[in-house]
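Structure incoming, see below.
With one protein chain held back, the other chains of the complex are shown just where they sit.
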Amino acid sequence: MSKDRRPAFIAFDRGLADIAGAALVVMMVMTAISSFGRFFFSMPVPDVEAIAEMLLVGVVFLPLAYTQAKREHVVVTLFTDHMRAGIRARLIWFGVVVGIAGFAILLYALSKGALRAYESGDAYLGVNQIVTWPARTLAVVGTAALIVRLALDLTVSRTRAAELEKDGSAEIENTS
Amino acid sequence: MDGTLLALIAGLAVLVLLAVRVPIAFGLLAVGIAGLFAIGAMRLGGFNVDFGWRSTVSMLARDPYSFVASFTLMAIPMFLLMGNFAFYSGATSDAYRTARVWLANLPGGLALASIAACGLFAAISGSSLATAAAMGRIAVPEMLRYGYDQRLAAGAVAAGGTLGALIPPSILMVIFGIFAEQSIGRLLIGGIVPGILTAVTYMLLVTARVKLNPRLAPGFDERFTWSQKVRSLGGTWQIMLIFLVIITVIYTGVVTPTEAAAVGAVAVLALGVIRRRIGLTSMWEAVRETVVQTAMIFAIAIASKVLVSFVAFTGVSNDLAEWAGGIEGGRIMVLAGICAGYVLLGMFMDPIGIMLLTLPVVVPIVDAIGYDLVWFGIVLVKLLEVGMITPPVGLNVFVLKAAIGNSVSLENVFRGIGPFLLMDVVTLAIMIALPELVLWLPDMMYN
Partner (left out) sequence: QDFTIRYASPSAASDPTQAATIWFMDEVTKRTDGKVKFEQFLGNSLVKDQDIVSAIGDGLIEMGKIYTVSYPGQMPIWNMTNLPFTSPSPYVAINVINDLMDQYPVFDEELAKMNVMALGVITTGGTGIVSKKPIKTVEDLKGLKVRARGVQAAAFDAAGAAPVSIPWNDVYEALSKGVVDASTNYVITTRPIRHNEVSDYYIAAGLGQAVQLELINRDFWEALPEDIKTVMAETMAEAEMRHAEESSKLATAEQKAMADATGAEHMEYSVLPAEERQKWIEMSPDFFAEWAEENKGIADTAAIAKSYRELEQKYTEEGQKAGLVEMW
């Protein structure tokens, strides 16, 4: 696979996905430890519910861009498979535009929410009153990265976009 | 403008966007946002753009975050991770090799085994999404490996996943019990017979289809010797051990079903490492795959949550429920109307969202016309599960699609589900015609 077919800046998206992966592993280990600690020693990890919830936000939002880079977002191709490549490429372009529009508004709102949470001291009900703004910031970062990725996708020529789409993810980026 | 009309327009917009291959998450989100904006703008009379924008931002600033930050939803990435670890450690291919040897004489034996496995898995997971997430990665690639028809393989597991909410534990049953003030114990036990019935009808369907068209599931006429059979048994011990671990930690009170997902992932990983089937590289590969799958699934789930918020504002679910309640021609017609309404809502919305919005209206109606509410709760969960696999928005299908990647197209998964949906109609008809059958087990255990 030639290197130039890789989407630009994929390393950044992959880095975010890897952070999400680390959060996932922490979530798994922490939950298991807490469960057994609770059962055998009556000693659960304090605030495990709040921490797991915040980790999940990272696991969900941070890999959004990488998922887009790998063309893994689920699409219905049934009605467009028979169309000419040119039309298909336009539709792909349109889909990216729709994605940018929706997620840009979401990004704006999520940022406002994170800012408000920071200012008001929004916190989890728990032993340590963990504040929510860091997790909300993860959601902002993940969504922003997705928009950047989508914007980069718009710069790819339409025919290339169709090609990439057709090739599928595995060929865009081999395990690296 | 009338809320119902607005909802109708939104439904059409979703269909159009998806048809022109806008990614599902993008399409749902855009329509949901546009809908929230429109209904906000019309809130104060006229069309107040400023208020529409402010209320949309207010909703989006909080709701998607709160939706994702949920301990219960953690089960989805955890079971995906468990499935990926199992895949990379080869535990599942070993088990399917054994299944193939033993079930070679059964038409569609591996699909039957997969449906049965979904049923067993349902006993350790509280939701059908979690069941589909784990089983998708475990079962579908194996069936494809043995040359099973894509649609059959994916359809069987997507449909089989719906057993997750019928067979206890079940989050949906608990929520229904609280909202309708019915015994949760009876509801949970009551899900068992319909769960088994569902599995049996699915299995009959697979058998019949493969008999008619053996190409759907090749190799069922292979012959294996007894010594081959006995030797193959070695392949199942890992899966059995893992299952035993999870079921033990749940039923001895070590973990809740949500936490069991994490323990399951740890157990599969540990086994793989001990047997030297998983190294650091393949472990990370599985982790990375899991986060990508999780992001895909949640992108859709978040977008559909935004759409549901909009639908809540339109009041269409209420209108639909009230319409059903007002149908004349006897209580069975009312019930039929209610069922139709739930199927319709299920096409676009998630089960919990539907329940929260409709139960305040529907439960009094059903109660007034004299149906048993435990029975109705079980029928309702079955109906909502049907919604999980109907197009255009079928979360179970998207989860499965995410878990299996590009090997099967979304259209093929939905097409594969079609025949199973017919079986669901049969199951529902039996459940409605024979309430005694549904209530037999809970009545026996609680009286």
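Should a chain be cited, it is by its letter among A and B, assigned in written order, with residues numbered from 1 in that chain.
Here, a residue touches a chain if its C-beta (ideal position, glycine included) is under 8 Å from a C-beta of that chain, and two chains touch if they have at least 3 such contacts.
Predicted, not measured: the structure shown is a model, and the values here were computed from it.
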{"item": "From B:174, B:273, B:344 or B:441, residue that would touch the chain that is not displayed", "value": "B:174"}
{"item": "Residue among B:6, B:38 or B:61 that touches the chain left out of view", "value": "B:61"}
{"item": "Touch list for chain A against the chain that is not drawn", "value": "38-39, 42-44, 46-50, 116, 120-127, 129, 131-132"}
{"item": "Interface with the undisplayed chain - residues on chain B", "value": "40, 51, 54-55, 58-59, 61-63, 66-67, 70-72, 126, 169, 171, 174-175, 177-181, 183-185, 250-258, 309, 312-313, 315, 353, 356-357, 359-360, 446"}
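One rule holds in what follows: only the chains that are shown with their structure count from here on.
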{"item": "Rounded Å distance between chain A and chain B, as computed from the means of their C-alpha atoms", "value": "22"}
{"item": "Contact set on chain B toward chain A in their complex", "value": "17-27, 29-30, 33, 56-62, 64-65, 68-71, 73-74, 77-78, 81, 249, 253-255, 259, 262-263, 265-266, 284-285, 287-288, 290-292, 294-296, 298-300, 302-303, 392, 398, 401-402, 405-406, 409-411"}
{"item": "Chain A residues within the chain B interface of the complex", "value": "17-18, 20-21, 24-25, 27-29, 31-32, 34-36, 39, 49, 52-54, 56-57, 59-64, 66-67, 70, 72-80, 88, 91-92, 94-95, 98-99, 101-103, 105-106, 108-110, 112-113, 116, 132, 135-136, 139, 168-170, 175"}
